[in-house]
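Take a look at the following structure, please.
One protein chain omitted, others in place.
Letters are used for the chains, namely A and B, taken in the order the chains are written, and counting of residues starts over at 1 for each.
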Amino acid sequence: MIFSLLQRIGQMLFVMFGISLLVFLIFFATPGADPAARIAGRNASPEVLEAVRKSFGFDQPMYVQYLTMMKKIFITGDLTSFVNRGWKVVPAVMDTIPVTLSLVFGAAILWVVFALIIGIVAAATRGSWIDKILMMLGLIGISMPVYWLGEVMNLLTQSRYHDTWLFSWVPPLGYKNFSDDPKGWFLTLVIPWITLSILYIGLYGRVLRAAIVESLQEDYIRTARAKGLSETRILLRHALRTSLVAFVTLFGLDFGALVGGSALLTEVVFGLQGVGKLTYDALLNLDLPIIMTTVLYASFFVVMANAVVDILYMMLDPRVRTA
Amino acid sequence: MSAILDTLDATPKSRGPWATALRRLLRDHAAVAALIVFVVIVVVCLLAPAYAYWAGTDPFKSTLDAVIKLNGQDVPVMEQSTEGLGLGYTPIGPTWQLGNYFLGADNQGRDVMARLLYGGLNSLFIAGMAAVMTLFFATLIGLAAGFFGGIIDMLLSRFLDILWAFPVYLLAISLSIVLIAQGLNLGFVTIESGSLWLPIFIIGIVYIPYVARPVRGQVLALRESEFVLAAIGLGVPSHRILLRDILPNVSTTLIVFVPIIMALNMITEGALSFLSIGVQPPDASWGTIIQDGQTLLYTRPMVALAPGIAIVITVLALNVLGDGLRDALDPRSKIRIGRS
Partner (left out) sequence: MLKVRKLSVTFRTEQGMVQAVDHVSFDVGEGELLGVVGESGSGKTVSLLAVMGLITDPNAVITGSIQYRGRELVGMKPRDMRALRGKEIAMIFQDPMTALTPVYTIGWQIAEQVLAHEKISKAAAWQRAIDLLAEVNIPNPQEAVHRYPHQLSGGMRQRVVIAMALSCNPALLVADEPTTALDVTVQAQILDLLHKLRRNHGSAIVFITHDMGVMAEIADRMLVMYAGRVVERGTKEELFLQPLHPYTRALLDSIPPLTGEKPKRLRAIPGTPPNLLNRPLGCAFAPRCIERFEKCSAEPALGDGKNAAACFRVSA
């Protein structure tokens, strides 16, 4: 247990190193153009270019450049934007984190609750038309591009049906701080939560149903039936419980990925100033220091989240825990 | 109960595995319908140039001052706004007359229907080519890692770990922002900026681990199977074992992945184009048209709605097909549909 824990952490550190190297190579060593010109942004003056060269050490060997980049992003945190002159990047990224977390947390609650309901109902009625309809709805949810769904939602709630009783409560796009205006925070996030969760409800509902149906084939389900347990109990206490391991693992991965940037499209569509929106704005301004920072922070977060999930998995599955 | 049936030896005359799979697939009405829908979409998109020619419209040129005949009346494609100061222009809405701004115009006065067909062509082309690229490299990596094991496996697996942990859109953004302006020059290949091959390259990379990992696992299991051990024992050269014994066994998994990866690619292409780092103007894809429609969302929603519906139908068809293929070819595999 201790050994596999250390092994997992070692693997995590290695992957983090690999990602930072990959990011470095993409931004600084892609053949074709001067990295200083990229970082300085559009139409930068020669002085700015010179400053960038100096500050990132482009006249020095590669490994020094790599270390300089890592130091600026993680240790001193004094990376500045050249497009928005003098803007400190790391605090800017930190400011956006609560927005992204608010969005992803709420969506996660929705998707876990509804995916559980759909997965269990579909597995309990497997083969029936209820099961088929639920699975088809799930597939439709998976097949909808989230940014498009967001626009459709905006069209309905902000424009077409905004003046009806149905959506008159929907506030204009934007984010309100929870500490300033809890009610506003909640109301502005309801539609984004629903939009973001639909894909995952479909995905998780289907995965859960498949996992339950698969564990219903196991020998221990036959034992449970031979014990004279009710079908409901067999489904919930035996089949579902053994399927949850896969569900929880998957949840951790997707939650991490969403906080680490995959919620970007939802943030852009709904104008929520989260990590993803910050990255997107930087993309439009060709503001590379910001992108470098969000990419590194976000992917490190994802890697760590994955490691935490694996460790939780060890705790959750007695076969691994007590081995 | 299948365990009981297994012991009953219920295989009277064995058909080939492919024939059995095809029979199962054809009996899956949803999958057959999905296949038909997909083929129809491809064919309709292929007709894009014919449609543009017939409609007499150039979907890549701004036509702000065009005037069309509608029910015998002359109607400008861009109507002067009647609200406020009357400065803005609103493009014409859907006429529902084929060949005559069927779905209306976008904010450059271009025929949305014609752009939709051309955009579909690009979206399908990118999704298909990127899927080919993903499957090719994933197979290569999966085979090498699984078959040779040892240090090769270690290196390739860690490489996949890194790619896997990298959030898809952030990786795509990182690659795009560097490549979109200058293109890619690797010496032996040069991709112009604005070329369709750039999004193909980017999308083709990001899903490699998604396919390579299961392939590697399967090869690893096959590597230990008796028929492969026997072949190794007989001194059959590695490349022969890989091609004759292992690849055919992995091929079912790969086939199941084709529609699933294409579906993922459609969504990803749309997202990248929506973020303006995929297909570059004046070229169109379903993602770029949705982005064009964003500013017109409340006035002319059809511009954004139509390409989105096209994506949903295409991706749904591909996913249903993937579901059916998996059930027919590889029912025990745990390939999941949809991940981004």
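Going forward, a residue touches a chain if its C-beta (ideal position, glycine included) is under 8 Å from a C-beta of that chain, and two chains touch if they have at least 3 such contacts.
This is a predicted model, so every value here is computed, not measured.
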Candidate in contact with the missing chain, chosen from A:7, A:60, A:168 or A:230: A:230
Among A:71, A:183 or A:241, the residue in touch with the chain that has been omitted: A:241
Chain A, residues in touch with the chain not shown (by the definition above): 127, 218-220, 222-231, 233, 237-238, 241-242, 245, 317-319, 322-323
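Just so it is clear, only the chains that are shown with their structure count from here on.
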Chain centre separation in whole Å, for chain B relative to chain A (CA means): 22
Residues of chain B touching chain A in the complex: 2, 158-159, 161-162, 165-171, 173-179, 181-187, 263, 267, 270-271, 274-277, 287, 290, 293-294, 297-298, 301, 304-305, 307-308, 311-312, 315-316, 319-320, 323, 334, 336-340
Of all residues in chain A, those that touch chain B in their complex: 11, 14-15, 18-19, 22-23, 26-27, 30-33, 38, 139-140, 142-149, 151-152, 154-155, 158-160, 199, 202-203, 206-207, 210, 217, 257, 260-262, 264-265, 268, 276, 279-280, 283-284, 286, 288, 291, 294-295, 298-299, 302-303, 306
